[in-house]
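One protein chain omitted, others in place.
Note that the chains take the letters A and B in the order they are written out, and that residue 1 is the start of every chain.
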Amino acid sequence: MTARRLAHGGIIERSRPLSFRFDGMDLSGFAGDTVASALMANDVALVGRSFKLHRPRGFFGAGHEDGVMVSRLSPRAATNQLATVTPLEKDATYVSVSTWPNARHDIGAAAQWFSRLLPAGFYYKTFMLPNWHLFEPFIRGAAGLGRVPDPAWEPVSESRFGDCDVLVVGAGPAGLGAALTAARSGASVMLVDDGEAPGGRLVLDGLDDGGWASRTVAELETLPYVRLLRRATVWGYHEHNLLTVIERRPVDAPDLDLRNWKIRARQVVIAAGAHERPIPFVDGDRPGVMLASAARSFLHRHGVLAGEHAVLFANNDSARGAALDLAGAGAAVTLVDIRPDPGGMAAAALAQSGVTLIAGGCVLRAVGAKRVEAVEMRHADGRLATLPCDLVAVSGGWNPAFHLASQTREAKSVWHHELATFVASHGEGRFRLAGAARGVFEAGACARDGMEAGQAVLRAIGRKAPAIDLPGPDDPFAARSVAPLWFVPPRRRRDKVFVDLSGDVTTADLELALREGYDSIELVKRYTTAGMGVDQGKSGNVNVIGIVGALTGQATELVGTTTFRPPFVPVEFGAIAGARHKARLYPWRHTPLADWHLARGAVMYEAGLRWQRPGFYPLPGEDGAAAAGREARAVRNGVGVYDGTPLGKFQLKGPDVGKLLDLVYISDFGKVAVGRGKYGVMMSDDGLIMDDGVAFRLAEDRWLLHSSTGAADRVHAHLEQIVQVHRPDWQVSVIPVTTQWANATLCGPCARDVLVALKPDFDASRTALPFMGMAEGHLGAIPVRVFRVSWTGELSFELNTPARHAAALWEMVMAAGAPFGITPVGSEANHILRVEAGYISTGHEVDGTADPHDLGLGALVSATKPDFLGKRAMAMRRQRDPVRFELVGLLPSDPERFLPEGAPLTPGGDKVDQEGFVSACVRSVTLDRVIALGLLRAGRSRIGETVHARIRNDIVPLRVVAPVFHDADRARVRS
Amino acid sequence: MLQISCPWCGLRPEGEFVCLGEAVPPRPDPAALTAGEWASSLANRANIRGLHAERWWHVRSCGRILTIWRDTVSHAIVPAPASMAAPKATP
Partner (left out) sequence: MQRFSFLSLARNALSHHEGWHRAWRSPPLQDAYDVVIVGAGGHGLSTAYHLAKEHGVTNVAVIEKGWLGGGNTARNTHTIRANFLRDVSIRFHDVSVKLYEQLSRELNYNILFSQRSMIDLIQSWGKLRDLRRRSLAMALHGPAYDLISVDEVRRRIPAMGDLAGVRLPPLAGMAHPDAAMARHDAVAWSYARAADARGVEIHQHTEVTGFVRDARGRVTGVETSRGTVRAGQVALATAGNTSHVAAKAGLSLPLVTRNLQAFVSEPIKPIIDVIVNCPDVGLYVMQSDKGELVIGGGTDPIPSYRQGCHVATFEDVVASLVELFPRFKALRMLRQWGGAIEFAYDASPIISKTDVEGLLVSTGWYGGFKSIPVGGLTYAHLIATGAPHPLAEAFGLDRFTGLRFLLEAGTVAQR
């Protein structure tokens, strides 16, 4: 009694034998085998152990309805490879998962002795005392399937877009019918099939279609705008007809392991077939018990006969085809059909092939532990009998695979009484179901159904639908009507009838769930874990629903289905990520000066919105603090230059720009003269500071608005919404020019000297170019626009030039500044300089909770404007909560004591709610000590007080001072 | 992934746009509302479960802001309903 490879048959390459190892056994198969078919050909029936009870398991399905995983140790180590779909590889070493030492002798089998203590949900009732943590490691260690190897195979993956007029899911008879119809009309078609070769059931069941399928495929391959994908499964159907497909070992790209498609289709035909379901009976999970379609598939796809003495157990006609196939391959076959009426023609055909038909019989139990040896059955007249066998092939009906339709949320599950299963009902959307996916099971009828679906989708997109040839009828044993038998009740209470193999869920578990009140189908599923395993209930879910209906006396349709979610089959993460990693994952934005900075040894920081800016330029032996201190001192004492390119910049044009600025800023902007700039604080309408920056009036109706680097996108959206939605009556255009202008900002007492040394063709004197003034012209040959703004508390000129001139400008500046000791300055030094000067920064003082008054900018708030964004909200809030968190300076009593930015201030330094926090802390180069800025409740009225920061167990006293430490009168800035 | 019909550019994929959310009415005149009404107008949203008007910004193409009617349950985008008054909620 063995399973074996037949001398002929199967779509395998008998000229290419492959040796492999499984659980220590040296075996061999052929190219074209899956791991499962190769094992079966070697009569390895016991290939794994079940999840909870470690019961011996073999192959149950021949595709994704199965759940047996293996780990491939080499080549390309990977785990959780589904044996029924994983191709066999030369010299590969496979092991079973979650077994020790191997599947044949597994120590975990001891769990079976305790199975009475392990019903569904047992863990909810125990393991509470003393603590779940004590038991958890054991449970976690026992759970899980395979172990992720290290190093692990990293599949080479690609993600690709596609689009077509018609996407056809499945290349069985229905899919081929639909695809050919659509393709002949001239529409662009993608036909997606998960097999090695198209044909679906025609191949898997070895049906003779007179060559129709191969002719159809041949024609499709020649038609323009038709693409056939093999080894590809549609796994997701998303909104607006976007479908995702996983293609494995793409035929057109041998260097790729995986390709994930995102395909936009105008119309879709879902011809995804159907999944066979079993009739659960006692111990029906034994190795050697499988779906009838699986036995057929192994036979026709791989030339493997799953057993020599087969018992078929069925409630529908499709098993008869399996019976004939197995008998034709040399097995001794007995077909136990629960239906009492054998049907004339079928009985004759069966008898002629030597198949024994037992009508009205019922299999009760599989005998044998590590392999089925016999079944106990009951005849129609009640007699009991035992039938020796090494293969039990079960067919309890077929479940149309309409999962994808369900994912669209446009299809409902509806009970089909005659087929005793669920089908999908949907309106005239952008898809059709066809063939077995629609509940049509006879091959010829499927092809016709596919053709009609193809015609319907063509009509929907306005194309004429041609006729096609259809294969002749040849499928007498399609499952037309099903006499539902949800399960064979056990005779003894301790017997187990499995309804979900992946989770070891039995009918007793379902009864328990219902008994305890977990009675809607979703609760049954979640409590018992039925349908939550690796097969996601493909063969078990409908049985579970039927059983629940039977146990509760509810009609099956009222029990309902659980939700279908993507993916239809499991999909590798690597495929979804495609080639996105590193640079393609988060592209940096570099200024045109990046090469110069890096060559100078700059340590680059992210400045916001993925801009890279120098943090500091360390000299040999310097750390960040030392470099930043040196750069800051250079600015205070001489001159520095920094790359301010990432700042947001927007050109605003139109007669109403002044109105826009008056609306978005707290200050009056209408009166700003041409050639002058003004600092603006921008609030959102809820009265909290959003951003700040300087806006310059370039001409009567042309302005340049600056935002902070990180808020540029937000400010852009803000301005556009005002201009397009709220005030469409204003004539304003907003043009983001952030990347068009680069800037090199000179700062320090010698800044003007450097500017003059650059030979400007405009007057750069103090009177001609005052603070908040601007000039346009050239430095040498380079066009520049100079803004006199300062963030550093020093004389400062922002030299803006079109980005293509940036590098040349910078070189010129460094050369002209050399006699003055010009130093490149990074953002760390900038931070020191601005804190000393008392300027606020978004992200530090502006954390989304402060208004301008809080930050000491009350003087900037317009007293005359009747309205601007945030005005009313700010007033409302301040009236309700007059005590505010206000910007102050903080000096630690210990002048060297550094405070982490964000350190909370609490009354007395106690562990209580905060009365403020430290927003910035630096070592001042002018005061040669640590200084800080912070927000403190009623801070402005507490100048001179000592407050406390609480940093874990340390209490740090701080003196409250005015929030400015350098150039308080702005004399340097205005010099 | 949605496909959004931009009146200027045609049917384009979602990635070219930024969703600006529920189409709130244009900013009212603060002087015309009470404090309570002003606070509500700032923070409250209809948050419709069903068909609602929504603004999208075609930032990676024409830069225009457009209004569509989209069902927040099914994500279907439909022409503006004849009565623009009250969007329907899906039960």
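What we mean here is this: contacts are C-beta pairs under 8 Å (C-beta built on N, C-alpha and C of every residue); 3 or more make two chains touch, one makes a residue touch a chain.
Because the structure is predicted, anything quoted here is derived from the model rather than measured.
Among A:186, A:360, A:574 or A:601, which one touches the chain that has been omitted from the display?
A:574
Using the document's definition of touch, tell me which of A:417, A:515 or A:600 contacts the absent chain.
A:515
With the missing chain put back, one of A:111, A:534 or A:628 would touch it. Which one?
Once the missing chain is taken into account, the touching residue is A:534.
Tell me which residue among A:332, A:369 or A:523 touches the hidden chain in the full complex.
A:523
Specify the residue from the set A:78, A:282, A:324 or A:695 that touches the hidden chain.
Looking across A:78, A:282, A:324 or A:695, the contact with the absent chain belongs to A:78.
Of the residues in chain B, which ones touch the absent chain?
1-2, 14-15, 18-19, 21-22, 35-36, 39-40, 42-49, 52, 54, 72-75, 89-90
Write the list of chain A residues that the hidden chain touches.
Contact residues on chain A toward the absent chain are 69, 78-80, 98, 116-117, 119, 122-129, 132-133, 136, 139-141, 143-155, 157, 159, 236, 238-239, 242, 244, 262, 409, 493-494, 508, 512, 515-518, 520, 522-523, 526-527, 534, 536, 563, 565-567, 570-574, 576-578, 580-583, 585-586, 605-606, 608, 684, 686-688, 710, 843-844, 847-849, 873, 876-877, 880-881, 900-904, 906, 911-914, 917, 950-952.
We take it that only the chains that are shown with their structure count from here on.
Whole-Å distance, chain A centre to chain B centre, using C-alpha means?
26
Under the touch definition given earlier, write down the residues of chain B that touch chain A in their complex.
Within the complex, chain B touches chain A at residues 1-3, 13, 18, 20, 26-27, 29-31, 35, 38-39, 42-43, 55, 57, 59, 63-65, 73-77.
Can you name the residues of chain A that touch chain B in the complex?
238-240, 242, 262, 264, 409-410, 685-686, 716-717, 720-721, 724-727, 866-867, 871-873, 876
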